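Note that one protein chain of the assembly has been removed; the remaining protein chains are unaltered in position.
We call the chains A and B, going by the order they appear; numbering starts again at 1 in every chain.
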Amino acid sequence: MPHRSLPTVRSIGAKAIDNVLRLGYATRFIGLTLAHSGTSFARPGLIVRELYYTGVLSMIIILVSGLFVGMVLGLQGYQTLTTYGSESALGVLVALSLVRELGPVVSALLFASRAGSAMTAEIGLMKATEQLSAMEMMAVDPIARVVAPRFWAGVISMPLLAAMFSAMGVFGGYIVGVVLIGVDEGSFWSQMQSAVDIREDIVNGVIKSFVFGIAITWISLFEGYDAPPTAEGVSGATTRTVVTSSLAVLALDFILTSFMFSGA
Amino acid sequence: MGRSMLDLWVGIFVVAGMAALVILAFKVGNMSNFGGGDTYEINANFDNIGGLKPRAPIKSAGVVVGRVKSITFNNERFTAKVTMAVESAYKFPKDTTASILTAGLLGEQYIGLEGGGDDKMLNSGDSIRLTQSAVVLEKLISQFLFDKAAEGGTEKK
Partner (left out) sequence: MLAKPGHPGSLVALTISFRIRTLFQATNCVVSSEILIEIKDVNFAYGRRPILTGINMIIPRGKVVALMGISGSGKTTLLRLIGGVMKPTSGEIWVDGECTSALDQEGIYRLRRRMGMLFQFGALFTDLSVFDNVAFQMREHVDLPESMIRDLVMMKLHAVGLRGAHKLMPAELSGGMARRVALARAIALDPMIMMYDEPFTGLDPISLGVIANLVRQLNDTLGTTSLVVTHDVQEALDVVDYVYYLSDGKMMAHGTPDEIRANKDPLVHQFVYGEAEGPVEYQYPSGEYAAELKLGKRREASPPGGRHAA
(Lines give C-alpha, C1' and ligand atoms only; values in the text may rest on other atoms or scores of the structure.)
Protein backbone atom coordinates (compact mmCIF):
# COMPACT_ATOMS: atom_id res chain seq x y z
CA MET A 1 0.00 0.00 0.00
CA PRO A 2 1.88 3.03 -1.21
CA HIS A 3 -0.19 5.56 0.75
CA ARG A 4 0.88 3.95 4.04
CA SER A 5 4.55 4.47 3.47
CA LEU A 6 3.98 8.07 2.45
CA PRO A 7 3.93 9.51 5.99
CA THR A 8 7.27 7.82 6.78
CA VAL A 9 8.86 9.28 3.67
CA ARG A 10 7.38 12.63 4.53
CA SER A 11 8.72 12.54 8.08
CA ILE A 12 12.18 11.59 6.85
CA GLY A 13 12.07 14.53 4.49
CA ALA A 14 10.89 16.84 7.25
CA LYS A 15 13.69 15.62 9.52
CA ALA A 16 16.26 16.20 6.82
CA ILE A 17 15.04 19.73 6.17
CA ASP A 18 14.98 20.33 9.92
CA ASN A 19 18.58 19.24 10.29
CA VAL A 20 19.73 21.43 7.43
CA LEU A 21 17.94 24.38 9.04
CA ARG A 22 19.60 23.62 12.36
CA LEU A 23 22.98 23.41 10.70
CA GLY A 24 22.39 26.79 9.12
CA TYR A 25 21.36 28.25 12.46
CA ALA A 26 24.42 26.70 14.12
CA THR A 27 26.67 28.30 11.50
CA ARG A 28 25.03 31.67 12.05
CA PHE A 29 25.45 31.12 15.78
CA ILE A 30 29.21 30.51 15.57
CA GLY A 31 29.50 33.52 13.25
CA LEU A 32 27.71 35.69 15.79
CA THR A 33 29.90 34.32 18.56
CA LEU A 34 33.06 35.21 16.67
CA ALA A 35 31.70 38.63 15.73
CA HIS A 36 30.77 39.40 19.34
CA SER A 37 34.05 38.21 20.84
CA GLY A 38 35.33 41.75 21.33
CA THR A 39 33.89 41.97 24.84
CA SER A 40 35.72 38.81 25.89
CA PHE A 41 39.08 40.15 24.81
CA ALA A 42 38.44 43.60 26.25
CA ARG A 43 37.60 41.94 29.58
CA PRO A 44 39.89 38.88 29.96
CA GLY A 45 38.41 38.36 33.42
CA LEU A 46 35.37 36.85 31.73
CA ILE A 47 37.49 34.23 29.95
CA VAL A 48 39.57 33.52 33.06
CA ARG A 49 36.37 32.77 34.99
CA GLU A 50 35.25 30.28 32.34
CA LEU A 51 38.74 28.79 32.11
CA TYR A 52 38.25 27.78 35.71
CA TYR A 53 35.04 25.91 34.95
CA THR A 54 36.11 24.31 31.67
CA GLY A 55 39.84 23.86 32.23
CA VAL A 56 40.70 23.62 35.90
CA LEU A 57 37.74 21.42 36.78
CA SER A 58 38.57 19.01 33.92
CA MET A 59 42.22 18.81 34.94
CA ILE A 60 41.92 16.00 37.50
CA ILE A 61 40.03 13.59 35.24
CA ILE A 62 42.42 14.35 32.37
CA LEU A 63 45.56 13.80 34.45
CA VAL A 64 44.30 10.59 36.03
CA SER A 65 43.03 9.09 32.77
CA GLY A 66 46.25 10.10 31.01
CA LEU A 67 48.31 8.30 33.61
CA PHE A 68 46.25 5.13 33.36
CA VAL A 69 46.10 5.10 29.57
CA GLY A 70 49.88 5.48 29.50
CA MET A 71 50.34 2.65 31.99
CA VAL A 72 48.09 0.34 29.99
CA LEU A 73 49.97 1.26 26.81
CA GLY A 74 53.24 0.43 28.56
CA LEU A 75 51.95 -2.93 29.69
CA GLN A 76 50.28 -3.97 26.44
CA GLY A 77 53.03 -2.54 24.29
CA TYR A 78 55.65 -4.47 26.21
CA GLN A 79 53.68 -7.72 25.81
CA THR A 80 53.51 -7.26 22.05
CA LEU A 81 57.00 -5.87 21.45
CA THR A 82 58.73 -8.51 23.53
CA THR A 83 57.53 -11.25 21.15
CA TYR A 84 59.61 -9.54 18.44
CA GLY A 85 62.44 -8.85 20.82
CA SER A 86 62.17 -5.13 20.33
CA GLU A 87 61.00 -3.96 23.74
CA SER A 88 63.47 -1.10 23.54
CA ALA A 89 60.99 0.52 21.13
CA LEU A 90 58.45 0.74 23.96
CA GLY A 91 59.08 4.47 24.39
CA VAL A 92 58.40 5.08 20.72
CA LEU A 93 55.16 3.13 20.82
CA VAL A 94 53.86 4.86 23.93
CA ALA A 95 54.88 8.36 22.86
CA LEU A 96 53.70 8.16 19.26
CA SER A 97 50.32 6.66 20.08
CA LEU A 98 49.74 9.28 22.76
CA VAL A 99 51.00 12.36 20.96
CA ARG A 100 49.42 11.55 17.62
CA GLU A 101 46.10 9.93 18.54
CA LEU A 102 45.20 9.03 22.08
CA GLY A 103 46.16 12.31 23.69
CA PRO A 104 44.04 14.59 21.51
CA VAL A 105 41.17 12.13 20.99
CA VAL A 106 40.68 10.67 24.46
CA SER A 107 41.12 14.01 26.19
CA ALA A 108 38.61 15.51 23.73
CA LEU A 109 36.09 12.78 24.51
CA LEU A 110 36.58 13.35 28.23
CA PHE A 111 36.34 17.10 27.73
CA ALA A 112 33.07 16.72 25.83
CA SER A 113 31.47 14.72 28.60
CA ARG A 114 32.94 16.71 31.47
CA ALA A 115 32.99 20.34 30.33
CA GLY A 116 30.83 20.26 27.19
CA SER A 117 27.79 18.76 28.88
CA ALA A 118 28.16 21.20 31.77
CA MET A 119 28.26 24.10 29.33
CA THR A 120 25.11 22.92 27.55
CA ALA A 121 23.24 22.38 30.80
CA GLU A 122 24.28 25.75 32.17
CA ILE A 123 23.28 27.74 29.10
CA GLY A 124 20.10 25.70 28.65
CA LEU A 125 19.10 26.42 32.24
CA MET A 126 19.95 30.09 31.87
CA LYS A 127 17.60 30.14 28.93
CA ALA A 128 14.87 28.14 30.69
CA THR A 129 14.95 30.43 33.74
CA GLU A 130 14.82 33.53 31.51
CA GLN A 131 18.30 34.65 32.56
CA LEU A 132 19.25 35.17 28.93
CA SER A 133 16.08 37.17 28.29
CA ALA A 134 16.78 39.21 31.42
CA MET A 135 20.25 39.96 30.14
CA GLU A 136 18.84 40.90 26.78
CA MET A 137 16.38 43.25 28.49
CA MET A 138 19.27 44.84 30.38
CA ALA A 139 20.78 45.74 27.03
CA VAL A 140 23.57 43.18 27.47
CA ASP A 141 24.07 40.84 24.54
CA PRO A 142 24.02 37.25 25.88
CA ILE A 143 26.18 36.05 22.98
CA ALA A 144 28.91 38.52 23.87
CA ARG A 145 28.58 38.17 27.63
CA VAL A 146 27.77 34.46 28.10
CA VAL A 147 28.56 32.50 24.94
CA ALA A 148 31.77 34.06 23.61
CA PRO A 149 33.84 33.83 26.84
CA ARG A 150 32.90 30.16 27.19
CA PHE A 151 33.82 29.52 23.58
CA TRP A 152 37.29 31.00 23.94
CA ALA A 153 37.87 29.32 27.28
CA GLY A 154 37.05 25.97 25.67
CA VAL A 155 39.29 26.63 22.68
CA ILE A 156 42.19 27.61 24.96
CA SER A 157 41.83 24.77 27.46
CA MET A 158 41.51 21.88 25.02
CA PRO A 159 45.12 21.88 23.67
CA LEU A 160 46.49 22.43 27.18
CA LEU A 161 44.45 19.51 28.52
CA ALA A 162 45.52 17.28 25.62
CA ALA A 163 49.18 18.13 26.25
CA MET A 164 48.75 17.30 29.94
CA PHE A 165 47.12 14.02 28.99
CA SER A 166 49.98 13.04 26.66
CA ALA A 167 52.71 14.09 29.09
CA MET A 168 51.01 12.21 31.89
CA GLY A 169 50.59 9.18 29.62
CA VAL A 170 54.28 9.12 28.70
CA PHE A 171 55.04 9.29 32.40
CA GLY A 172 52.66 6.36 33.00
CA GLY A 173 54.35 4.35 30.26
CA TYR A 174 57.72 5.16 31.80
CA ILE A 175 56.59 3.97 35.22
CA VAL A 176 55.31 0.65 33.93
CA GLY A 177 57.98 0.06 31.27
CA VAL A 178 61.15 1.29 32.96
CA VAL A 179 60.44 1.29 36.68
CA LEU A 180 58.25 -1.81 37.00
CA ILE A 181 59.22 -4.06 34.08
CA GLY A 182 62.78 -2.90 33.69
CA VAL A 183 63.15 -1.80 30.07
CA ASP A 184 66.43 0.03 29.62
CA GLU A 185 65.87 3.66 30.51
CA GLY A 186 68.38 5.04 28.02
CA SER A 187 66.90 3.29 25.00
CA PHE A 188 63.37 4.11 26.19
CA TRP A 189 64.04 7.85 25.99
CA SER A 190 66.54 7.99 23.14
CA GLN A 191 64.47 5.87 20.76
CA MET A 192 61.45 7.97 21.65
CA GLN A 193 63.30 11.19 21.01
CA SER A 194 64.70 10.11 17.68
CA ALA A 195 61.30 8.88 16.46
CA VAL A 196 59.00 11.65 17.69
CA ASP A 197 59.21 14.68 15.48
CA ILE A 198 58.30 18.13 16.74
CA ARG A 199 56.44 19.30 13.66
CA GLU A 200 55.11 16.03 12.32
CA ASP A 201 53.89 14.61 15.59
CA ILE A 202 53.68 17.10 18.42
CA VAL A 203 52.53 20.18 16.52
CA ASN A 204 50.04 18.11 14.54
CA GLY A 205 48.70 16.71 17.80
CA VAL A 206 48.26 20.20 19.17
CA ILE A 207 46.49 21.29 15.96
CA LYS A 208 44.16 18.32 16.30
CA SER A 209 43.21 19.13 19.86
CA PHE A 210 42.71 22.77 18.90
CA VAL A 211 40.26 21.73 16.18
CA PHE A 212 38.50 19.36 18.59
CA GLY A 213 38.24 22.19 21.12
CA ILE A 214 36.50 24.41 18.58
CA ALA A 215 34.11 21.63 17.56
CA ILE A 216 33.18 20.58 21.09
CA THR A 217 32.59 24.07 22.47
CA TRP A 218 30.65 25.05 19.39
CA ILE A 219 28.36 22.03 19.67
CA SER A 220 27.95 22.40 23.44
CA LEU A 221 27.15 26.10 23.33
CA PHE A 222 24.80 25.75 20.40
CA GLU A 223 22.90 22.85 21.95
CA GLY A 224 22.49 24.86 25.14
CA TYR A 225 21.44 28.01 23.35
CA ASP A 226 19.02 26.13 21.11
CA ALA A 227 17.59 23.90 23.85
CA PRO A 228 13.82 24.04 24.41
CA PRO A 229 13.38 25.99 27.66
CA THR A 230 12.07 23.05 29.68
CA ALA A 231 13.60 20.40 31.94
CA GLU A 232 13.30 17.71 29.25
CA GLY A 233 14.62 20.11 26.65
CA VAL A 234 17.78 20.82 28.61
CA SER A 235 18.43 17.20 29.53
CA GLY A 236 17.91 16.14 25.91
CA ALA A 237 20.29 18.84 24.73
CA THR A 238 22.93 17.69 27.23
CA THR A 239 22.74 14.14 25.94
CA ARG A 240 22.91 15.35 22.35
CA THR A 241 26.00 17.40 23.17
CA VAL A 242 27.92 14.35 24.38
CA VAL A 243 26.79 12.14 21.49
CA THR A 244 27.27 14.72 18.74
CA SER A 245 30.60 16.04 19.93
CA SER A 246 32.02 12.55 20.49
CA LEU A 247 31.06 11.57 16.96
CA ALA A 248 32.38 14.86 15.63
CA VAL A 249 35.71 14.31 17.38
CA LEU A 250 36.10 10.81 15.92
CA ALA A 251 35.11 11.91 12.42
CA LEU A 252 37.36 14.97 12.53
CA ASP A 253 40.20 12.82 13.82
CA PHE A 254 39.92 10.58 10.80
CA ILE A 255 39.88 13.53 8.41
CA LEU A 256 42.77 15.33 10.10
CA THR A 257 44.85 12.18 10.35
CA SER A 258 44.44 11.43 6.68
CA PHE A 259 45.59 14.97 5.87
CA MET A 260 48.46 15.10 8.31
CA PHE A 261 50.07 11.69 8.35
CA SER A 262 49.41 10.25 4.90
CA GLY A 263 51.92 12.40 3.02
CA ALA A 264 54.93 11.69 5.19
CA MET B 1 35.16 31.22 45.59
CA GLY B 2 37.08 34.47 45.72
CA ARG B 3 38.42 36.23 42.71
CA SER B 4 42.05 35.67 43.68
CA MET B 5 41.54 31.93 44.31
CA LEU B 6 40.00 31.63 40.87
CA ASP B 7 42.90 33.47 39.27
CA LEU B 8 45.35 31.27 41.15
CA TRP B 9 43.76 28.05 39.95
CA VAL B 10 43.53 29.24 36.36
CA GLY B 11 47.17 30.30 36.62
CA ILE B 12 48.13 26.83 37.82
CA PHE B 13 46.12 25.30 34.99
CA VAL B 14 47.78 27.37 32.28
CA VAL B 15 51.27 26.83 33.71
CA ALA B 16 50.65 23.06 33.94
CA GLY B 17 49.42 22.99 30.33
CA MET B 18 52.43 24.94 29.09
CA ALA B 19 54.77 22.76 31.11
CA ALA B 20 53.22 19.67 29.54
CA LEU B 21 53.81 21.14 26.07
CA VAL B 22 57.44 21.92 26.92
CA ILE B 23 57.94 18.41 28.30
CA LEU B 24 56.50 16.95 25.10
CA ALA B 25 58.78 19.13 23.00
CA PHE B 26 62.02 18.48 24.87
CA LYS B 27 61.71 15.18 26.69
CA VAL B 28 59.49 13.26 24.27
CA GLY B 29 60.33 15.02 21.02
CA ASN B 30 63.75 15.70 19.57
CA MET B 31 63.96 19.43 19.99
CA SER B 32 66.71 19.18 22.58
CA ASN B 33 69.22 17.19 20.52
CA PHE B 34 68.36 18.42 17.07
CA GLY B 35 66.45 21.16 15.33
CA GLY B 36 67.45 24.11 17.42
CA GLY B 37 71.08 24.28 16.20
CA ASP B 38 72.45 26.22 13.24
CA THR B 39 72.58 24.43 9.93
CA TYR B 40 73.92 25.08 6.46
CA GLU B 41 72.52 23.82 3.19
CA ILE B 42 74.18 21.72 0.56
CA ASN B 43 72.63 20.28 -2.57
CA ALA B 44 73.03 17.03 -4.39
CA ASN B 45 71.56 15.72 -7.64
CA PHE B 46 70.51 12.12 -7.81
CA ASP B 47 69.34 10.14 -10.83
CA ASN B 48 66.90 8.30 -8.60
CA ILE B 49 66.06 8.91 -4.98
CA GLY B 50 63.95 5.79 -4.49
CA GLY B 51 61.81 6.24 -1.39
CA LEU B 52 63.72 9.13 0.18
CA LYS B 53 61.47 11.62 1.98
CA PRO B 54 61.95 15.09 3.41
CA ARG B 55 63.22 15.07 7.01
CA ALA B 56 65.01 11.76 6.43
CA PRO B 57 68.27 11.63 8.37
CA ILE B 58 71.69 12.37 6.88
CA LYS B 59 74.34 10.17 8.40
CA SER B 60 78.06 10.06 8.21
CA ALA B 61 79.79 7.04 9.71
CA GLY B 62 76.42 6.20 11.27
CA VAL B 63 76.11 9.50 13.13
CA VAL B 64 73.16 11.76 12.32
CA VAL B 65 74.60 15.03 11.03
CA GLY B 66 71.54 16.60 9.45
CA ARG B 67 68.16 16.17 7.80
CA VAL B 68 66.84 16.28 4.24
CA LYS B 69 65.22 19.65 3.84
CA SER B 70 63.49 19.39 0.51
CA ILE B 71 63.34 17.27 -2.61
CA THR B 72 62.57 18.86 -5.99
CA PHE B 73 62.73 17.76 -9.57
CA ASN B 74 65.33 19.39 -11.78
CA ASN B 75 63.59 19.65 -15.12
CA GLU B 76 66.75 20.56 -17.07
CA ARG B 77 68.83 17.61 -16.10
CA PHE B 78 65.92 15.28 -15.29
CA THR B 79 67.35 14.49 -11.91
CA ALA B 80 66.15 14.89 -8.34
CA LYS B 81 67.62 17.82 -6.47
CA VAL B 82 67.91 17.13 -2.76
CA THR B 83 68.61 19.98 -0.38
CA MET B 84 70.21 18.89 2.87
CA ALA B 85 70.44 20.83 6.11
CA VAL B 86 73.68 19.84 7.80
CA GLU B 87 74.60 20.99 11.28
CA SER B 88 77.15 23.78 11.27
CA ALA B 89 79.36 21.88 13.65
CA TYR B 90 80.18 19.33 10.93
CA LYS B 91 82.29 20.21 7.86
CA PHE B 92 82.74 18.02 4.80
CA PRO B 93 85.35 18.24 2.02
CA LYS B 94 84.41 19.20 -1.56
CA ASP B 95 84.83 15.66 -2.88
CA THR B 96 82.39 14.10 -0.44
CA THR B 97 80.24 11.29 -1.83
CA ALA B 98 76.49 11.28 -1.09
CA SER B 99 74.65 8.01 -1.47
CA ILE B 100 71.09 6.98 -0.73
CA LEU B 101 71.13 4.00 1.56
CA THR B 102 68.58 1.86 3.30
CA ALA B 103 68.55 1.12 7.00
CA GLY B 104 68.32 -2.67 7.16
CA LEU B 105 66.71 -4.66 4.41
CA LEU B 106 63.35 -2.88 4.37
CA GLY B 107 63.98 0.10 6.62
CA GLU B 108 63.68 3.79 5.89
CA GLN B 109 66.04 5.42 3.41
CA TYR B 110 68.65 7.98 4.40
CA ILE B 111 71.58 9.79 2.86
CA GLY B 112 75.03 8.67 3.73
CA LEU B 113 77.95 11.10 3.38
CA GLU B 114 81.49 9.82 2.91
CA GLY B 115 84.26 12.35 3.24
CA GLY B 116 87.02 12.59 0.60
CA GLY B 117 90.52 14.03 0.78
CA ASP B 118 90.03 17.56 -0.54
CA ASP B 119 91.41 20.49 1.48
CA LYS B 120 88.50 22.74 0.61
CA MET B 121 85.31 22.33 2.57
CA LEU B 122 81.71 22.50 1.32
CA ASN B 123 80.04 25.81 2.03
CA SER B 124 76.37 26.72 2.25
CA GLY B 125 74.74 26.43 -1.18
CA ASP B 126 77.44 24.22 -2.68
CA SER B 127 76.60 21.03 -4.53
CA ILE B 128 78.01 17.58 -4.06
CA ARG B 129 79.32 16.22 -7.38
CA LEU B 130 79.69 12.58 -6.52
CA THR B 131 76.36 10.97 -5.89
CA GLN B 132 75.10 7.45 -5.86
CA SER B 133 71.42 6.84 -6.47
CA ALA B 134 69.13 4.63 -4.55
CA VAL B 135 69.20 0.99 -5.36
CA VAL B 136 65.96 0.11 -7.09
CA LEU B 137 65.11 -3.54 -6.95
CA GLU B 138 63.35 -3.65 -10.33
CA LYS B 139 66.36 -2.07 -12.05
CA LEU B 140 68.71 -4.52 -10.41
CA ILE B 141 66.65 -7.44 -11.63
CA SER B 142 66.25 -6.13 -15.17
CA GLN B 143 69.97 -5.33 -15.30
CA PHE B 144 70.70 -8.88 -14.25
CA LEU B 145 68.34 -10.30 -16.88
CA PHE B 146 69.74 -8.01 -19.58
CA ASP B 147 73.29 -9.06 -18.77
CA LYS B 148 72.32 -12.71 -18.90
CA ALA B 149 70.60 -12.20 -22.25
CA ALA B 150 73.62 -10.34 -23.60
CA GLU B 151 75.91 -13.14 -22.47
CA GLY B 152 73.65 -15.70 -24.12
CA GLY B 153 73.68 -13.66 -27.36
CA THR B 154 77.45 -13.54 -27.58
CA GLU B 155 77.77 -17.26 -26.91
CA LYS B 156 75.45 -18.08 -29.78
CA LYS B 157 77.44 -15.99 -32.20
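Basically, contacts are C-beta pairs under 8 Å (C-beta built on N, C-alpha and C of every residue); 3 or more make two chains touch, one makes a residue touch a chain.
Predicted model, so just to flag it, every value in this text is computed and none were measured.
*Asks:* Please work out which displayed chains the absent chain touches and list them by label.
*Replies:* Across the whole assembly, the hidden chain touches A.
*Asks:* Tell me which of A:Leu125, A:Ile175 or A:Ala195 is the one touching the absent chain.
*Replies:* Considering the complete complex, A:Leu125 is the one touching the chain left out.
*Asks:* Using the document's definition of touch, tell me which of A:Leu6, A:Ala134, A:Leu180 or A:Val243 contacts the absent chain.
*Replies:* A:Ala134
*Asks:* Quickly run down the residues of chain A that touch the omitted chain.
*Replies:* On the chain A side, contact with the omitted chain comes from 122, 125-126, 129-131, 133-141, 145.
As a working rule, only the chains that are shown with their structure count from here on.
*Asks:* Go ahead and note the Å separation of the Cα centroids belonging to chain A and chain B.
*Replies:* Going by mean C-alpha positions, chain A sits 36 Å from chain B.
*Asks:* So in the complex, the part of chain A that touches chain B is made up of which residues?
*Replies:* Going through chain A, the ones touching chain B are 48-49, 51-52, 55-56, 59, 95, 99, 157, 159-161, 163-164, 166-168, 170, 189, 192-194, 196-198, 200-202, 206, 264.
*Asks:* Quick one: in the complex, what on chain B touches chain A?
*Replies:* 6-7, 9-10, 12-14, 16-21, 23-25, 27-33, 35, 53-55, 64
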